[in-house]
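Below: one structure in structure tokens.
Just one protein chain is left out here, and the rest sit where they should.
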Amino acid sequence: MSDPSGEMRELAKKLLENGEVDRIIGWEKGNLWYQSPPLFITRAEETDRLVFDDFAINSLVTYLLDERDSGKKTGIFVKGCDSRGLVRILQDKQIARESVYVIGLPCSGKKDPRQALSSGASESSQVPPAAKCEECLYPNPVIYDVIIGEAVEAKAKGDRFAAVKEIEAKTADEKYAYWTSQYSKCLRCLACRNVCPACNCRECAFDISKPRILAKENNLSHNMVYHLTRAFHAAGRCVECGECERVCPMGIPIMQLNKKIIKEINDLFGPYEAGVKLDETPPPLGTYQTSDPEEFM
Amino acid sequence: MQGIAKQDLNKVLETLSGGGAALLVPMEIDGVTRFARWEQGAKTALGAGNTLLPPKEALFPQNEKVFNYEMSNEEAKIVPSAAAAEETIILGIRPCDVRAIQALDNVFLTKDYVDELYKTRRRHTLLIALGCTQPAPTCFCSSVGGDPLQAEGADIMLWDLGETYGLEALSDKGKDLLKKIDKFMSKSRGKKPAAGKFSLEVDSRGIAEKLHNMFEDPIWDRWYQKCLGCGICTFICPTCHCFDMQEKHTGQWDGYRYRCWDSCMFQEYSLMAGGHNPRPTKKERLRNRFLHKLCFFQERYGMLLCTGCGRCVRECPVGMDITKFIKEVSEVSLNE
Amino acid sequence: MSVKSSDAQEAWEPKILAFCCNWCSYAGADLAGLNRTQQPPNVRIIRVPCSGRVDPQFIMRAFQDGVDGVLVAGCHPGDCHYSTGNFFARRRFLLFQRIFDYIGIDPGRLQNRWISGAEGDKFAATVSKVTEDIRALGPNRKLRDEHE
Partner (left out) sequence: MNSECCNPLVPLPGKIIKIVDESPDVKTFHIAAAEGKPFTPLPGQLGMLSIPGVGEGMFSITSQGPDHLEMAIKKVGVLTDSLHDAQVGQPIAIRGPYGNGFPVEKFKGKDILFIGGGIGLAPVRSLIVHCLQNRGDFGKISILYGARSPEELVFKEDLFKNWPQAKDTTVYVTVDKGDEQWQGHVGFVPAYVEEINPSPSMVLLCGPPVMIKFTLETLSKLGFSNEQIVTTLEMRMKCGIGKCGRCNIGSKFICLDGPVFTLNELEGLPPEY
């Protein structure tokens, strides 16, 4: 896949120079070779720092929420998964469509910096592709004002819900043992919430002290309620960008719960792909059918 | 210098944990390297550089009961929690984490008030440090005044000499402990290994004095936007000591007050009841964290609050790199 | 509301929390009372404006604080005083039961029933059935906030 950074820099420079956007959000090379952290630029001459290498894996769309009232227009680069996050934020009406100039980048898969470090690799080719990219369904952006680069073949192979089915096959106690061993590791650092495009409330229920719906105490019970509540709030809205599971420092398989919810919603209320079409149909739990399955009579 | 053969390690651990002492060693549990209680047959991760979760947990746990209460119409009965006074040995702690514990000692044991819960644990804890022969790509202790091979403040110092562990007692308590494992020790001709080369090096001299006058510097505007405002960096940092105090009901009339780790990067950290927040956005919060690490703590306790362990550089999802920040600060020219 | 674990020594009685919607199932419960229909005393009722008001948070908090089973009762689809509350609730709890099952908590501990204001007998029958179901499942330890 040819390196689009040249075109990216040119376009960013033009957008800033003609004042079409107030700032650009992209990626730049970090201090270490396997880091391409997010980059925020407001001046045209800084655009030559933009890159789109193997490690430009961070989704940038949640940064739009920080300036949702600023009235600024932002030029933002989005991969396929990022663009679904953007649709999520737009559908939830957290930012206006015209406050964003979207530059789409078809993506053939990125690599996770932590994996680069832990695998002891010395250069990018020795680093395995990131887990979330192995299951990628939408490598091409679903929303954009302009696209740089040709479309890419989706490389998701195998059953999307394979891991979910593996857990479903366990007995109740085995399932509970599996999940409690994962959730007891949780540090409550809230990184999974802060990186999630579906977690875009102005004031999160967990941050409110009156009523304090979740104790700050780190114990298994509260950790489970935190993760179940967050998964439930994202139910039918999660765009499967995989960032939550990727940023978790403790390696908790957060996506396995989100994927289970997607599987159940498809099964109960009909197939639905969150964040793919920017239209007015509300997500599954935000609507109903009188013909929904009935088990409560 | 004396030595212990590596194949005797299990027997040494057996002896150390005999007599009911809690022996904490680095282990990998569910994919997370942390310090955990050693039992016979447990696989240690001594060679794996510093653990993801620092040994701070052993002295300053994430949750800790301060007191139980029982309310009635007449009175509030308060029963203070007794601190755990269990003999603890932390073996395999790296010099950067030993230095971090010295920072915690400054916080909890000095300046007009002594935190009894911390003090009781600290008094019953022995530190057996393991020197680092090969720093990890994200380690930078030498850049902030640390020595990878010498942990001043530990009770015993260990070095990996290949077939044997060289060791040396640094405190009286350390000497007493060595007597316990005397039968495994032999005179060792080995000498302290040379330190490996650091791939991450910055010059942090004078950083506190310089940052003192950079509160309004534009550097902060360039650094804060990419921060997610999550708590990863603070919860895996060996020197972070901020805590919150919260109430917990165990019944309608009884419960307990506990303290738990808190992160200055969280939005509600300094939010006051009336709604005023002196650090309302990520900019003020990131500034406060970097300044606390590299300036305020130095001004208050005379040591930096960053020991160069590299955990935040390794784990930050957006590559917030404190060494790059130190480098950029050294390049800023203050035109006073 | 919190329950002490100390009474586990005596014969264990299931503790069940019921969220009853004000317009139908709560009226059904009243009717059951008026008709003096016998039903087990294990259910504690919280009145809510609509079954759609019941937040998964309430249910998880109940299990955290020592409840063994939760019943959410609402109007029959189409009868809802707010016209659509129970439709949203239906989707929510169909999904919630499957999430509980996936986590390893027996979905039988979370039951839902549509009970109209005229169905006093159905309310009493539901309470008996749910009580027996939970008695069969035994005390709930999962999701429990073990704070001792």
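The first chain written gets the first letter, and so on, giving A, B and C; residue counts start at 1 in each chain.
We adopt the following convention: contacts are C-beta pairs under 8 Å (C-beta built on N, C-alpha and C of every residue); 3 or more make two chains touch, one makes a residue touch a chain.
Note that this is a predicted model, so its numbers are computed, not measured.
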For the chain that was dropped from the view, give me its touching partners among the shown chains. A, B
Of the candidates B:241, B:311 or B:324, the residue in contact with the absent chain is B:241
Of B:19, B:41 or B:278, which one is in contact with the hidden chain? B:278
Note that subunit A touches the chain not displayed via residues 209-210, 212
Tell me where the left-out chain touches subunit B, residue by residue. 66-67, 69, 71-78, 80, 83, 107-108, 111-117, 215, 241-245, 247, 249, 255, 257, 259, 262, 264, 269-274, 276, 278-279, 284, 288, 291-292, 295-297, 299-300
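In this section, only the chains that are shown with their structure count from here on.
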Closest chain to the protein CA centroid? A
Centroid distance [mean C-alpha coordinates] between subunit C and subunit A, Å: 35
Subunit B residues counted as touching two or more neighbouring chains: 248
Contacts with two or more other chains occur in subunit A at residues 219
Residue numbers of subunit A touching subunit B in their complex, please. 30-32, 35-40, 58, 62-63, 66, 113-114, 117, 181-182, 185, 187-191, 193-195, 207, 209, 212, 215-219, 246-247, 249-251
Per the contact definition, I'd like the list of subunit C residues that touch subunit A in the complex. 56-57, 60-61, 64, 76-78, 84, 87-88, 90-96, 98-99, 101-106, 112-114, 142-147
Provide the residue numbers of subunit B that touch subunit A in the complex, in ascending order. 30-32, 52, 62-63, 137-138, 200, 225-226, 228-232, 234-236, 244, 246, 248, 258, 260-263, 266-268, 281-282, 313-315, 317-321, 323-324
